[in-house]
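The structure is given below, and queries will be raised subsequently.
All protein chains but one are shown in place.
Presenting subunit A:
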Amino acid sequence: MITTVYCSFCGKEEADGDHAFCRQRLSMIDPPRYCGECARRMVVQVTPDGWTARCSRHGETGSAR
């Protein structure tokens, strides 16, 4: 099971502060930029119908539409 510790929009700890704005952006126009497990910046490729995000430590995630 993956434990999400860090906000994938801003890279800060989920428990640290309010991430309502981050969640709004992620729900509307942003793919994840930071790995939720380690907060590393991910290599993100956006395509017309989806995205992939690769963390050098935790591998690739994606969401095709």
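Everything below uses one rule, namely that a residue touches a chain if its C-beta (ideal position, glycine included) is under 8 Å from a C-beta of that chain, and two chains touch if they have at least 3 such contacts; residues count from 1.
Rule of thumb we're sticking to: contacts and distances are computed from a predicted model.
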{"item": "Listed names \"Xanthine dehydrogenase molybdopterin binding subunit\", \"Biotin synthase\", \"Bacillithiol biosynthesis deacetylase BshB2\" or \"ABC transporter permease\", matching UniProt entry of the absent chain", "value": "\"Biotin synthase\""}
{"item": "Residues from subunit A at the interface with the omitted partner, ascending", "value": "9-11, 28-31, 33-34, 41-51, 65"}
